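One structure, as structure tokens, below. Some questions next.
Left out: one protein chain. Kept in place: all the others.
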């Protein structure tokens, strides 16, 4: 069975193994033991904080474990806030109108405005699933488990949450936006800039980036076209978030132009439609051992440090109680009659 | 009975009478016959346009008629797009981070950035209800009838729609934001600037307003405090829109700092939950002549030029058909078995 | 021989012909009969007005080939630009972005829309028939303006500038315009250039970018055109540079042609010019070439002729005196060619 749980100190080796597989451009998981250990420390500290009444610098990093092998095969995370230790930069794609009545010209010109608007906001991040496990809705479980955690502990996050999506670059990691914009202001290459940023070192952005709006119409077409577009590998992840109610509100990455998607936590479909019910340990009705059919449901417990989330399939919609097998209950770290949070895995299947 | 319908050429006198009552600060309805006549012409033309596949410069101005007296007692409108004839300005309240590691200082400074970001967006506007009629949910009918129209004809509007809310000013019409910001750049007073804008004359804004971001922390406290705040008379209108899913996304009016609220049309509660059903003319079950009880429902027809919307009360939730009295059907301009669109007047009452 | 004098209404057909030849890129001299007529009228009005300090006056001069009594060139001075609507230029300024931590120190040139030349006198539109583009004619026409300014300093500002035509090809294609202006005007260079000559200039403020343009983000061809003089203007540029005009980093907002400026008092022609009596040339030696002017305002005349500076004044040939409408003993102004 596939289980989402908080990362723990024993996971360093597995995390390192995963980090090696992420490749260039995935800067939140770099294959450096010291950095990863620091990340684990931060996450362990965050999950063990009790009585959190408002978001601070918590970093909730979770892993997807295949209980049949004990392997860690994916990660996902939530940062309680960004930009409070190091500035967090983005471009806002706005418009400026230039109009002349006399000449009957009316131009609406898109502009990129450098800002720190996401400062203090919660971010969902560090989503990675090993190639061999990209099936059986594991990706959805990994991504949406975070919403179950947020639904259960909204006081730990801000009203608005966002996600940065990887932008367009070619096979060599060259980004058209960087080539026509960033390159002129940084005397380092895209990869180096990206890595510095990943290490939380962002002062240089303020120092080197132009602080005036950039006229998008003056950029070459190949740069204009990537604004707000995701890398082809990221298309499914974007669609998944959009189905949950995330929206592109014209914020893009300053380096590659990839979009940020945002939502009010309470407006996320999986949060809004999730509900608490009591766990009934037993044989779920309408299911036969080993045969899976019916709708998919995310089921999580209501614990912080021992948070767990799994995916189950039921042919009869659950009411005020959810019947779980002993194995499922064990993987959720719950006993009979404990509360669990459930929601349909996908919209429109309610 | 209270009925929402498109404004028509006979309404000029009534509209003028209403305009006289709106008072200062309500710039979209000025008591000038020529301007009002032009507005009516525009609305009549817009409602009579057939085969509209995308929004242009349509102006859908509707009125609330008391059928018992024939009086026009309120108005509400939707502009298909703003900013395409004259630039549409707003301030975006963003942030800039200034941080020094060496000094351990980390400041997040709010800024006002002048923009034309709403260019090409649909706007709901011109909401006014006569004082004597501010009861019996007339205000809600007036405001939300627009969502029924948008739900029925989404192709006539943009994906996103917004509303500008009146900002804070004192009894003499003095706006604290204007006094500490606009006044320094315009050599005219607030009222004059506001009127020029209302007449669609906005070139002067580009000419006179500073195009660099304004540091909010340098503004006096009384100006800072009004940013994104509505006039006390506008608090109920704001709450109403927020309940429908409208959100303040940090856009404010450049003169008085009043917030703009925005929503995706498909995310508006009244749009999302509204549905078509067939009208059954007869005696609604569970209701007795003259006795009103049960939930309120907005009911509209599915016509453009003959659009109508009314408010009914039903104690039994309607299913695939809605039973309407003959009077209600007449006021909706429909006959038996014609399709009508219905939705619960308020959220949470489903 | 050549003579420079103020333009008159009778010169209109000749001026129109010149303007058509001048082509694109000389925005203050459009081939539009009505506008040219206005320019002549404005010049005449300016010359007939008592001026205490510079305002919206403008002066238009023509170059006459006296052998055929034909107009073969023209030029002008605006007493002050930016009086009604601001006068826009791009100022090239370096923006410094430095990161001590990364040891990066970038100096990035950027174009800032400004109206620093508002309130300044401007030399405009030197146009000369191809056949007459020789050194004497060009110098005479260009420097005649400076003699005029020396005579009437109260009519001009202490700083003076001239716009030099920027790079564009015969069809009016400008790489700079194509990379920048086109995106904001949504019209071609020719049309914008023409409009800027005939219309008030509000539309520039309305349409041009309000934020600085970072030069390295422009296409290379556009970057290379910044501050470059159109080859047809090399000769007139050289005359002004020799006078002491300097480039201070201002370029035209349309074609990025450079503006050059100087303090009026320090210009070569103005520091060297003298006023004294006209004398008769008696011996056979004609003396070196001089620019010689006579006459007041509307009757201001300048010609180029051999002459001999003497203690009591400047000795001229009879023919030169006649061309200037003077005789010996009259006060004249001169400078060596």
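Read from first to last, the chains carry the letters A, B and C; within each, the first residue is number 1.
Definition applied: contacts are C-beta pairs under 8 Å (C-beta built on N, C-alpha and C of every residue); 3 or more make two chains touch, one makes a residue touch a chain.
Note that the coordinates shown come from a computational prediction; the quantities given were computed from them, not determined experimentally.
In the entire assembly, the chain absent from the figure touches the shown chains A, B, C.
Residue B:218 is the one among B:218, B:276 or B:321 that touches the chain missing from this view.
Contact with the omitted chain, checked across B:109, B:174 or B:281, is made by B:109. Remark: the omitted chain is touched by one listed residue; of B:174, B:188 or B:240 this is B:188.
Only one residue from A:97, A:175, A:203 or A:274 touches the chain missing from this view: A:203. Where chain C meets the omitted chain, the residues involved are 84-86, 96, 98, 100, 115, 118, 200, 202, 205.
In the full complex, chain A makes contact with the omitted chain through residues 203, 206-207, 211. Not every partner is drawn; the one left out touches chain B at residues 96, 98-100, 102-103, 105, 107, 109, 111, 180-181, 184-188, 196, 201, 203-204, 207-210, 212-215, 217-220.
Basically, only the chains that are shown with their structure count from here on.
When chain pairs are compared by their number of contacting C-beta pairs, A-C comes first.
Distance from the centre of chain C peaks at A, each centre being the average of the chain's Cα atoms. With centres computed from Cα atoms alone, the innermost chain of the structure is B.
Between the Cα centres of chain A and chain C there is a gap of 63 Å. If each chain is reduced to the centroid of its CA atoms, chain B and chain C end up 57 Å from each other.
Measuring from the averaged C-alpha position of chain A to that of chain B gives a distance of 35 Å.
The multi-chain contact residues of chain C, meaning those touching 2 or more other chains, are 206, 210-211.
Across the assembly, chain A contributes 96, 98-99, 111, 203 as residues in contact with two or more other chains.
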